[in-house]
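A single protein chain has been omitted; all remaining protein chains appear in their positions.
Up next is chain A:
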Amino acid sequence: MAIEHYFILSAILFCIGMAVIITKKNAIVVLMGVELILNAANINFIAISQLDNIKLGGQFFALFVIVVAAAEAAVGLAIILKIYKYFSTTNLDEINQLKG
């Protein structure tokens, strides 16, 4: 498999994830877009790590990206739950004040 194909798949997934973040109004769907972007980055790491299959730097980096993504999803959902308790909505256009 040519390594360019991994990069093109990753670029397409990145753009779809970015479009999800830009267009969606619900905060949870925006988090899904963030996960898509992190997956796109991971595909790049794995593809590059094929070239050096002895030291495996890319695979280690992808593992740590997955760990950070799990932590980010947990904290992000906790914040969204708190916002829902306060504003009674998760529509990002209606959440427009920082005062709590």
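Definition applied: a contact is a pair of C-beta atoms (placed from the backbone, for glycine too) under 8 Å apart; a residue touches a chain by one contact, two chains touch by 3 or more; residues count from 1.
Keep in mind that, in the parts below, contacts and distances are computed from a predicted model.
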item: Omitted chain, identified by the protein name its UniProt record gives, among "ABC transporter permease", "(2Fe-2S)-binding protein", "Acyl carrier protein" or "NADH-quinone oxidoreductase subunit J"; value: "NADH-quinone oxidoreductase subunit J"
item: Contacts of chain A with the absent chain, listed as residue ranges; value: 1-9, 11-20, 22-26, 28-29, 31-33, 35-36, 39, 42-43, 46-47, 49-54, 56, 59-60, 62-64, 66-75, 77-82, 84, 90-91, 93
